[in-house]
Structure formats: structure tokens, C-alpha cells
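Okay, handing you the structure first.
Here the complex is missing a single protein chain, while all its other protein chains stay put.
We just call them A, B and C in the order they show up, numbering each chain from 1.
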């Protein structure tokens, strides 16, 4: 587990002191507050704060004076309508703040989502811990032969062992050098902002990441997807669970209209219409490229 | 007061049902929740929700496992340091959601601040109310003769009366026409999305507006400023009071380092240095344009 | 036509002085530069500047040292792949700047797209012209009886005439009052920033609007759509033509994968799969709500 006893005590202390508020409260989310969900070998995700719930989406869509909800069923219908018709602004009215501990190469993908607020632990200011991501054997995948940015089979036997040994040894050696360069006993000690350049991309960093629900769902659509790199998907999967507990109606609509939805190109829609009419459709008469046709067949047979 | 009894009842009902939460709570802000602060003749500002407090700024700056605060005094020092050195990201970790009722011409200025989330009452979907901003006599200002976008003296006597009469009569007549065009008795009735084009810019609209603390402070710096148009400043002034109650340390730092701070150009800083050394500085030897020199003298004599 | 002879002369002058550049040039876009395309009765759209072309999208996607293009065919395949798989950042590498003259109620919809740069003509600083949008008879639509924010039949006969009369008369009277309030002969004259509040939402304003290609396409998807209000769609339609001439491959991919694409919910995709397998699908066994089922049938029969 990636927490020290001191850190666990800090978390426990925050969970023992409920206070009164007049704000909207999501019971499902209160259960998650501060709790560290483990991800990968040393990573974590936990909720630090949140604003709003399913009802808050409807309240904003209706620009209400009061709660703005009519009934749970009525609200769910409105939420599904908003999601289906790409009305994104009411979903921006909920906000969540996470504390995430993650390898640097995952952080580099994650930060490409610009519509969020971030405070990262600073390697200029502080000394990083000796914690590195080493993949579990079942995630040690070969390069895909079809897909330039994909994974193939899981590595086996001696090759798998060699990779794990190299990753571990290089991480340890790089960290030893980092410490040796920083060391101020008998020498000046290199500046932290320089020494950190020796650390590999599987070292763990951490940040506070705050985002509205609309942009969170966009992040989850891309990163909880089967084409996303496994290591970031591991975070996105847990954040999906958290979001479902926070705003169940919005998450349900997201699953139906985004995550498990199918986007048909003009050509693909036409091909389906013709198939439904009994026509035999081929790549040629569908007007698709070879790659697109393969993707179409993978979904529709 | 701009509320109907039904609206006031909805607000009262929300204020009578406190719930338990594990989140950070700002007592100063709980007192504001849902309460409608009147602005102008029919406008209002009220807080619908908020996330975080002064301690949350420090917690994010330190990427903490627990509350992240050391002592109130220590936290205030950190907040002032962050503000002084333009570290904006920790201030983005607090968020607030307002319900605002405001004239359309104010809304048009306001919306230029893009880093916020907005849901506005829709004149395509709903019928707008017959409520118009008519300036109080003391805000009925003449065009400034010096400043193309400024105000001069307050209008007096017959001229003031004529202006008020024109504003009131045109508003009423425009709204009468709006109703007549919408009317479906004995005729089809014009589409709402078309009829609204007849309404003048002093009609009231309303929206939910959600923003992080950093961007809120930027908004307040520009809109609670003496160069801002009075009507938007009236909103900004009340939002300053609310923000002070929400995050007193951050607001204090904002006042000292932004709102009441003075930005000296390279030339102005040099001029002050020379004055401190006893030199007589003129527009010519300071290297400033005429307008800039007037602005400099207005501050420094 | 919405241009004065002086304005037309300024445009002509800009089109007569080509200069040399080493930048990427889109011949299709050079033909549009500065030319005013009329929209509605007094509105216009014209291109002031642009950056990049189809090849620039590929160059960025490949992070190239040179032009980064391989062949036109190869580039088009890459562009279609990027669009199909939601790789948005290469499309952000093209930029365009428009000058738009438009009614205020259209501007209020338009400005909700926040990821753009805007400079609007200022009614605080300058006096607005006496130009109002009055719908052509064929666009004078009744309120839809099904859709709260939609249009029904076109108004006919006396009702149509009454609406046009009211719109024209109220616009003229409001503008007369605006001028009377501003007038400085024999009186002080009301401040411009106040007088403008009397002007209705069909008065024309104008702005410079700059946006990257990705966000422009998002705007066009929502605003050139059949559910968009006619008056903003009139602008979007012309901007579609301009964009097609500027980046033909990107626009073609946009049409196939966005504009003319169909988004199937999880339930709808399942219903289609079952139909293809010969099953009879009903609203009940498809698990859709009544409204969603109607939308599904409208597309798929």
C-alpha cells in the first residue's frame, strides 16, 4: 500500500470530523472522501473535495431559485436529454478535486488535458522519494506488430525477467546517483532542480487535480478506453467508479451516450441503412478505406 | 426587492436543512449560502455552492495528505507569498458558484471573462419577465468630455427626467410588442427565439456562474475598479464582500498585492528612484508620453 | 449590401497589394481574404487572416523538420485517421481570424463558445449605427408547438405584417431615443455606456473573432446544424464554404465523421444489431424512453 502510517493517520483524522453544511451533499461521494484507492504498485487516487450532485446539474440547467429538482425520475430524464443533445454547460456545474500519485510518464499524458487545475509536487523545491513503477508480470507487454502505439502479447520467461531486472536496476542506480549528487556532506551538493533530470520516467510524482464534471467525463472517455495505455487506464477505471457513486444519473447517461456509444461516419451510417434494406455492402460500394472498413467490420460484422 | 414570495420560500427552505459533510467548510460562506443580495433595482447575487477555504489553498500548494495547514499564521504567510510571487495555481483550487440576475448589457461585459462556467436563462426556450434596469437618479451620468468610455457629471433637472421617461417608455413599449408578437390567441404567435430580438439591453436576464478563486479575483480586479462601468461594479463590490467572508487571508493578500497595488512601468520606477535621490523629474527627462505622465502625477504628485 | 463605399475601398486596397512570404499559403483562402460575404440583411463575414493549410495539420502530427507532407493522398488519409480517432491537437495548429457583423442576439449565442479570441466594437466608447436585423418574410416563423426552443410554420398575412411593423417601429423609436439621449446640443448628453441600454437585441454589432480549426469545426457542428437558430446558421453556413476552400481535406473528414455522422447510444447500437439479425425491435425491448425512440425512428425508420 502506498501510504506511510503518518499519512494514513492524517487521512483517518480528516474522516472523523464531520461538520454541518447547507450545500448539496452526495452521500456516495462522502464515502470516498480522503480514502486512498491504490492504483498500480505505489500509486493512489483519492477525492479531496467535490461540488454538486445530480440535482445540481438540473438546478443549473433550469437556472432555479431553489433546488430546482422536480423528482428523481424527472431529473434523470433531463440529464439524459442534456447528454444526448450535447448540452455540456450544466455538467460543468459540478466540480471535483483529486489527489493523485502517479508515474511521471503517466503524468505527461494526463497533463495534456488542459481544462483542469493542477498543483504538482515540485522537484525543484523538494527531494523526490525512491518509488518507481515496475509493471506487474501480466502487464509486461510486447510491442504490437499491427499498431505502432499498441501492445501485443505478454512477455514470457527470460525476456520478461531481463526487462524487470533492467527497469529495477536502472531505477535504483539513477536514484543512487540522484542522492549522491544532492548530498551536501563533504561537498556543496547539486541544485535539486538539476539533480532531478537524472530520474527516469517511472518515478512517482503526485498532484492535486481539479476538474469540472464535463471535462472529467471527456477525460474518462479517452482514458478509460481500450486504446488508452494500460497504466493511465488503471487510474481512469477507478475514477469511473468514484464518479458513478458521486453522480449516478450523469454517469449512467455518459455510459449510454458516450462510453458505450458508437459514432457512425456518414459512409458507415449509409452502409448500415443499405444492409437493413437487405443489400450486400462491400468496402468498395461503401466508399471506405481499407483501415476504416476493418474498423467497421470489427463492430458490425 | 427582486424576489417573489415563492422564490423567497425556496431560498428559506434550502437554508433550514443543514447536512453533514467531511469536506472543508467556510463558516463565513455558509452564512451567505442561497441568500439573495440585492444589486441595482431588480438584480441579485447569491452563492449557490463553494469548494475550499483558505486552508485548501495551502493544502494544494503543499500537495498534502492531510489538511496541510500548520497554523493560521503560517498559512497566511504562505498565502501572501503565493500571491506576491504570482503563483496562481493554488488559488485555482477553490471554486464558487453564483446565481446572478443582471441587465443584459452588464451580462455582455461579464461574459467576456471566458474562464468560467455559465448557464443562462434561455430566451429561446422561455419568456422573459417584464423587468428593466432604470438607473437611480444619482447614477444618471453625462458622457465624459475627457474619456471616450467614461462618465462625467450627473444629469440634472429636465434632461434627467427626459432620459428616465424615454428609458421607461421604450422599455414598456418594447415589452408590450414582445407580448403582442408572442400572443397565441387568435393568431399563431411568433417564435420566442425571434420575438426576444425586440427587447432592449436593460432587460434583466439571469445565470449560474461558476469560477475558481484565481479567476474570480482577476474578474474583481478589473470590475471592482474605478474605471469599470458603475453597473457591473455594483455586482463586483458585493462579490468582494462575499469573497472576504469566504477566504479572508486570500482576499487580504489580493487587496494588498493586486487591488491596492501600483504597477510601475520601467520609466516610472526609474523616475521614482531619481526622485528618492533628490532629482527633479519632468515628463521629458522621464521619457513618458503626455498621457502616461498625467497618470503618473495623479498617483505620485 | 452592408458596406459603405469607403469600406469597400479599404477592402479593395488590401486585395491589390500581394506580398512575398515563406509561410504556408492556401490558394483557396487567399481568394476569400478581406472579401465581405453578406449574411442576413446587413451582416457580413470576411476572413482577415489565416495560418496553415491541410499540410500543416500533417506537419504538426508528424512533428516534422520540413513540410512534413508525403503526398496529397497520403496526407488526406492521415487527416481522416486523425479526425476518425478524435485526435484533435493537430487541427488546433491552423488558425483563422474573421471580421463578423451580426445582430446582438446572435452575438450572445456565439460568444458562448469560449475557446476563441474576440474584439468587439464598443458601445461604451463609440456610437452604434442605425442598423437592425428585420427577418425576411420567409424566416418569420411561429413558435413550434412541439419544441420549446424551435420554430413552426412561417407566419402569414396580417400577423406577419404586424410583426414586421412592430419590429421596425420599435427599432426606429429606440434608436431615436438613443440619439436624443446622447445629443449634446443644448444639454449635457447621456453617457454612451448608459444610452446603449435602450437599444434592442436586433441591432447590429461587429467583432474580430479568431479561432483554431478544431474549435471552429466544433462551432460549425453545433451552429450549422438543423437545430441551431436560423440566424446563426446563416453565418455558420457561409463559414463552412470558406473552411472547405481553406482546408479541403480536413473539411471533408469533418463532414464524414462529424457533421453527417450518427452517434448511436449503447441502446441504439444494440437495437440496430438486433434488427440486422432479423429481430423486431420495439421501444420497450430496446430500453429507450419515448422521446429517444422517436429520435431513433426518425433516423432509422
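Criterion: a residue touches a chain if its C-beta (ideal position, glycine included) is under 8 Å from a C-beta of that chain, and two chains touch if they have at least 3 such contacts.
Worth saying up front: this structure is predicted, and the values here are computed from it rather than measured.
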Given that one chain is not shown, what are the shown chains it touches?
A, B, C
Touch as defined at the start, partner being the missing chain; which of C:105, C:133, C:207 or C:246 qualifies?
C:207
In the whole complex, of A:83, A:100 or A:199, the residue touching the missing chain would be A:199
Just checking the interface: what residues of subunit A touch the absent partner chain?
103-105, 108, 111-112, 114-115, 118, 122-126, 133, 135, 140-144, 148-153, 155, 159, 162-163, 166-167, 170-171, 173-174, 177, 180-182, 184, 187-194, 196-202, 229
In the complete complex, which positions of subunit C touch the hidden chain?
3, 6-7, 10-11, 13-15, 17-25, 30, 33-34, 48-52, 56, 59-61, 63-67, 89-90, 92-93, 95, 97, 99, 117-121, 206-208, 210, 212
Considering the whole complex rather than only what is displayed, give the residues of subunit B touching the chain that is not shown.
77, 80-81, 84-86, 89, 112, 222, 227, 255-257, 259-267, 269, 272-273, 275-276, 289, 291-292, 295, 300-301
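Convention: only the chains that are shown with their structure count from here on.
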Rounded to the nearest Å, the gap between Cα centres of subunit A and subunit B is 35
Based only on mean CA positions, could you tell me how far subunit B sits from subunit C in angstrom?
29
Between subunit A and subunit C, what distance separates the C-alpha centroids? Give it in angstrom.
33
Enumerate the residues of subunit A that touch no fewer than two other chains.
89
